[in-house]
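One protein chain is absent from this view; the other protein chains keep their places.
Right, chain A next:
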Amino acid sequence: MSDAAKNRVLVLGAQFNRVEKSGTLPVQEKKSFWKRNTNKLPGSIKAVQSKGSQDHPTSPSSSGSPSPPGNTISSNPEKMRGKIQSFEDYTSKTHDAWCEDDDDVEKVGERVGSVIIQEPTVKVIRGGDIRTGILSRMKKKHNHANDVRPRQAPSSSNKEHTVQPKPLPLPPHAEIQLELQEQEMLKLERFGKILAGPTTDLVILRQYSWSGIPAQVRPTTWQLLSGYLPVNIDRRQSVLDRKRQEYYNLLKQYYDTRHEDIHQDTFRQIHIDIPRTNPLIPLFQQPAVQETFERILYIWAIRHPASGYVQGINDLVTPFFVVFLSAFTDGELETYDVSKLSKDALNTIEADSFWCLGKLLDGIQDNYTFAQPGIQHKIHALKDLIQRVDAPLHHHLIKHNVEYLQFSFRWMNNLLMRELPLRCTIRLWDTYLSEAEGFSKFHLYVCAAFLMKYSERIREESDFQSLLILLQNLPTGNWGYKDVELLVAEAFKLKSLFGEAPKHLQSR
């Protein structure tokens, strides 16, 4: 049995050690069981998400390394009892795939059936042996390198594999590449293990994801972190099927209303904005993609009359669309020709993007309701925070009559998407989705860190005009993952200092 499979068994054993195995029930019976349960939780998707997020309020600081398997259950026995009961009930009627040969792991993947879930997971699992080979070859190479010069101890697979600066002397370029590849693979392997189920522990998944999600598993991981995909692998496909169908029904029912009097303004606004969404990225200039966006935004808007469609929300669809598209292609995404995609695949991406966008917006609705109170509040908070942590910068802005509203409104309304390249936004969202309130609260600290990053540069400008022009066009064109990682690390420091102690901000 591979390490991956052992680990899964360990998780299962620790969490559900009283479960007895028995044969698989026909699919029909399993469905009826879950149906019974979902009756207790109206709007089951939402319930799964909110429960998940309540059960696992976490941040990477709460523990430096991932918690040992199983302890998440005991950490909240009261809430988990129901889950264990139902899971016991469920597993007692279900075949436990993890106690079989590794080959069966593939079957689980196949049973799940979704390309999105299946592909990355199975790829990871299948790749196990090959990768072990590669890794051992790599390690041999590294050991050889050890003869030549001292280097850090090889990182253990249980630790966070963030890229650490190396002690002197600096390793040659190739060596760094190798090291990075190795770390990426180990990271991917860890994700593969936890995503493969049978239930994905969201606490651990968030800890892993906070510092970046490998592209191969990002679609599934984002769906899990969004609360769209159930943590239980056996429920995933049925939930996806149901939600996708639900979205198609919404389209059938409502999309034709877009030309009616009460909705035509909404649709016209969306229709005007779509060609202006990421205008420089060819992917979004394709009619099929633009129509997809129009449908997603229109249906969302008429279902949320309190805010309706607000400019900026169109931008928020793009990361989901690109990430979910990535499950279907290995090619360059920003120039991908969607006509290569089957209609079913595009429909799937559309439906999944719709629901995940909805989950995101649920958390930041007050950004888009009348007078945008959420944004106003955050702009004030940003000002208070900068005043506290970078007084010279704050005073420089005030001295030159620059108001925070003048540059940070867009940061809040579009979640920095207009300030950063799309690839960086996607990396940033790995962290946002891992944070308990990433888009609503953590974003404030990211904005503060973002402003402070340019503190020195900003203070070089000594008149209002140059300041505002700089602040509205901060030079982020060459940003990569590394910059985002530094940004979220700084933001995390700020959040730790001030997040739980707002009075710290008022003391001045």
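Please note the rule applied: a residue touches a chain if its C-beta (ideal position, glycine included) is under 8 Å from a C-beta of that chain, and two chains touch if they have at least 3 such contacts; residues count from 1.
As a convention for this text, contacts and distances are computed from a predicted model.
S.K.: Tell me the UniProt protein name of the chain this structure doesn't show, selecting from "Proteasome component PUP3", "Replication factor C subunit 2", "Rab GTPase-activating protein 1-like isoform X11" or "Ras-related Rab-1A".
M.R.: UniProt protein name of the non-displayed chain: "Ras-related Rab-1A".
S.K.: Touching the left-out chain: which of A:Leu180, A:Ala391, A:Ile469 or A:Leu486?
M.R.: A:Ile469
S.K.: If I consider the whole complex, including the chain that's not displayed, which of A:Thr200, A:Thr277 or A:Thr292 touches that chain?
M.R.: Spelled out, the listed residue whose C-beta touches the missing chain is A:Thr277.
S.K.: Which of A:Gly312, A:Pro421 or A:Gly499 touches the chain that is not shown?
M.R.: The missing chain is touched by A:Gly312.
S.K.: State which residues belonging to chain A touch the missing partner chain.
M.R.: Touching the chain left out of view, chain A contributes residues 269, 272-273, 276-280, 307-308, 310-312, 368, 370-372, 375-376, 399-401, 405-406, 409-410, 413-414, 418, 462-465, 468-469, 472.
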